[in-house]
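Before we start, here is the structure in question, set down as structure tokens.
Excluded from the complex is one protein chain; the other protein chains are retained at their positions.
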Amino acid sequence: MYVHVVKQNKDGIVVRGAKVNQTGVINSHEVIVMPTAAMGPEEKDYALSFAMPTSSQGIIYVMGRQSNDTRVIEGDIDQGNACYGIVGGEAMIIFNDLFVPWERVFLCGEYEFTGDIVNRFASLHRQRYGACKAGVSDVLIGATATLADYHGISKSSAIRDKLSEMVHLTETMYGCSLASALSAYQSLSGVYYVDSLRSAVTKQNVSRFTYELFRIAHDVAGGFIATMPSELDFKGATTGQYIEKYYRAVETVPTEHRLRLGRLIENMTSVSAAVEATHGAGSPQAQRMTILRQAELDKKKNLALKLAGIKEVNQ
Amino acid sequence: MYVHVVKQNKDGIVVRGAKVNQTGVINSHEVIVMPTAAMGPEEKDYALSFAMPTSSQGIIYVMGRQSNDTRVIEGDIDQGNACYGIVGGEAMIIFNDLFVPWERVFLCGEYEFTGDIVNRFASLHRQRYGACKAGVSDVLIGATATLADYHGISKSSAIRDKLSEMVHLTETMYGCSLASALSAYQSLSGVYYVDSLRSAVTKQNVSRFTYELFRIAHDVAGGFIATMPSELDFKGATTGQYIEKYYRAVETVPTEHRLRLGRLIENMTSVSAAVEATHGAGSPQAQRMTILRQAELDKKKNLALKLAGIKEVNQ
Amino acid sequence: MYVHVVKQNKDGIVVRGAKVNQTGVINSHEVIVMPTAAMGPEEKDYALSFAMPTSSQGIIYVMGRQSNDTRVIEGDIDQGNACYGIVGGEAMIIFNDLFVPWERVFLCGEYEFTGDIVNRFASLHRQRYGACKAGVSDVLIGATATLADYHGISKSSAIRDKLSEMVHLTETMYGCSLASALSAYQSLSGVYYVDSLRSAVTKQNVSRFTYELFRIAHDVAGGFIATMPSELDFKGATTGQYIEKYYRAVETVPTEHRLRLGRLIENMTSVSAAVEATHGAGSPQAQRMTILRQAELDKKKNLALKLAGIKEVNQ
Partner (left out) sequence: MYVHVVKQNKDGIVVRGAKVNQTGVINSHEVIVMPTAAMGPEEKDYALSFAMPTSSQGIIYVMGRQSNDTRVIEGDIDQGNACYGIVGGEAMIIFNDLFVPWERVFLCGEYEFTGDIVNRFASLHRQRYGACKAGVSDVLIGATATLADYHGISKSSAIRDKLSEMVHLTETMYGCSLASALSAYQSLSGVYYVDSLRSAVTKQNVSRFTYELFRIAHDVAGGFIATMPSELDFKGATTGQYIEKYYRAVETVPTEHRLRLGRLIENMTSVSAAVEATHGAGSPQAQRMTILRQAELDKKKNLALKLAGIKEVNQ
């Protein structure tokens, strides 16, 4: 089932198998395939990496569903993100005997490099998560703070405390990401690699804080984000007049603004967003194992033994 | 904008205004209207409670949207809850000069009872949340545990620990609810009222634990719940064969079962579900104020003064 | 090393071994010995339960240390709990060939009952933890709230929010304990047994919330609880005048009151208190295993399968 080589000749290789999911592939010019785990000699055929144009013959895409994905065809309010829609371009990719010429093959059978390639990719990906999700979270904080303004509660100390917490969590994600990047080391090739312990720590915080951020956003924004009428009802002559009147919070703010921000928060806190923050760049469990593996426990044990006045030392 | 009396005669009253949201009203035979805050003499016209058939002339409903609500018309897999669909029947209710005969009016101008009526309703509602959401959570635990079986990971101690945590959180919600109910007192009318401090504690736990439960469910269930293809693709001849093949986890479990459980979890952890758990029966802030108000701080202060050997006592 | 029978005749048994710790044994009239785990036939000699006066020949006690235990001999302020001192009476008990007459033996070799006896004792003990620690926590809340008064900050919404959180956590512990007790079942002997799932949930909450309660108490009470001068300095002529002057917070409150409450909080949040809340009645891990064992996962799985429209059912 995994992507593997089924044939090879002097011009290139033929690959078969599937990737059950690749984020954003539909929006991309090229699809890059890599191993997802360290491999041994018996998995030689699966030690494979290459890049091909997404439009190549021999690749089939089955689009994944996202929360509320059909709303993009209903208008621009209910999709939440009015500018860029909902579409993440997640897809299942089937390589149906795809031919890949040699100049596009990076790895083919050299299983001894699979561990390294996976670790490096994962570390970079995890580090970037802290920056990406901090940026996303900035928007969520902005939407939440604006709704607090619209509801006339932004001076309440309880609200201010919740916004402060959102910023704190966001900056913790970003700080760890920055620390990982700024303590990068230069490899022999000249390329810089981030600190992989700090990358895993970054990603683990992302996978936790996301739910806490969503919780606070829902708390401050109010229950209406789960019960608002639809865009079509808002634009309907009869229903629209009632919604305009009864959904207005502050006199100076049009009801439509309130609905738009509510929908933006709904969109940004969807199951799709939550699950992606949980499993992207490796599951929480993968982070925990990476963290422990790099924890240098023996060094820490020796510190404790010394302070406790115990002579014996771990090697 | 709030529901109020605009006219009254010997037969009954005429009411106007809106409730921006009432859960489940579309599925109900009667709509019951109550005040949502304690009121003073100047709010006499808003001190109003009555019940009317939902189909009465003079009531307009604007259905609220729910996460993925249009999926009910696409089939039964993608809606997640295959038996009962997604429809919560949340709606905005506009009372457009509704006539209510006196025999259906419970409160009309007696503002001095509004505080009591709100507190009693809120306490009962909050207590029930702990039982309702524990039941919902039992289903979520079951779905998560079954997917762990399908993925062949249910013997892993990390997975077992996560399931144990889900049960712990669920039973904490239920335990507090039970404690509130079991320490109910009988009012003069014969009706039992739950303990309102414990009700608020119950609801506050619900509003927090919900997000933690969702987080663990997503963690164990896996990333596929955010990237699965649609039901229509699964049933499509070409795409279906690939999904059948590549989405299968354990040989003995049909791919469809896996998809169905993934969709059930997606459905149960949606924004609609999360926000309802946050704001139903009062916002988290309302719970905190209720808790502090009933905390009997002076009694606690005296305990501390006594143990610390300080004579002065709070009255 | 464990307590076991080394000899028996028609009058009684002779026991040897140690209990490395028993809470409060020094203050008690009788010591009751029980197994701490379910046992098999090969552990027959260890399947032992009896009660003896604490002053019996053949029992040696080695008192355990507690945080700041020597302060009891320095005066009554620095020990914190001025009325009852610090002494918990924790001790290691060595049974040095203690003779126990048959009428004081409850179990001697009947290993098949060890599981039951352990579970029943643990369940009762865990349930009571929720009541005990809620009472202790009430005192801590009272001390914290009084210091907030002394510092003139008790009207601040941030402080009120922290007190509300302390009450919430405390009532959650108590609520679960109450639920466990109120859903007790009557055994054939007439004795009531608490619900053991709810007992384990109670104890798990105690082991978590304790640290959170300590954190909030320290936060509100202020840094002085870790830096206050000693009672002897406070009573010293030269140093005392400075402490009286510079440690005063509010004009109307004597400095001594502030010191006394600070010391009470220090005492109540010590390592001894924290560790006892963690490990008493079984470690956190023991609670998690108990919770999962009683979770009825198959029942929950069936609920999920039904809602997802899957026919197959777990038995």
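Observations, loosely collected:
Every chain is named by a letter (A, B and C) in the order it is written, and numbering of its residues begins at 1.
The rule is short, and it goes like this: a contact is a pair of C-beta atoms (placed from the backbone, for glycine too) under 8 Å apart; a residue touches a chain by one contact, two chains touch by 3 or more.
Since the structure is predicted, the reported quantities are computational estimates derived from the model, not experimental observations.
Across A:41, A:190 or A:309, the residue that sits in touch with the chain not pictured is A:309.
Of the candidate positions A:197, A:226, A:243 or A:281, contact with the unshown chain belongs to A:197.
Only one of the listed residues, C:37, C:60 or C:83, touches the absent chain: C:60. Only one of the listed residues, C:150, C:174 or C:214, touches the absent chain: C:214. The chain not shown here touches chain B at positions 157-158, 161.
Annotation for chain A: contacts to the undisplayed chain at residues 76-77, 80-84, 138-143, 145-146, 149, 160-161, 163-165, 167-168, 171-172, 174-176, 178-180, 182-183, 197-198, 201-202, 204-205, 257, 260-261, 263-264, 287-289, 291-292, 295, 297, 299-310, 312.
Interface residues of chain C with the unshown chain, by the touch rule above, are 1, 18, 20-21, 60, 62-68, 70, 78, 90, 92, 94, 158, 207-208, 211-212, 214-215, 218-219, 222-230, 233, 238-239, 242-243, 245-247, 266, 269-272, 274-276, 278-280, 283-285, 288.
The rule is short, and it goes like this: only the chains that are shown with their structure count from here on.
Computed centre separation for the pair chain A/chain B is 29 angstrom, with centres defined by C-alpha atoms. Computed centre separation for the pair chain B/chain C is 35 angstrom, with centres defined by C-alpha atoms.
Multi-chain contact residues, meaning those touching two or more other chains, occur in chain B at positions 288.
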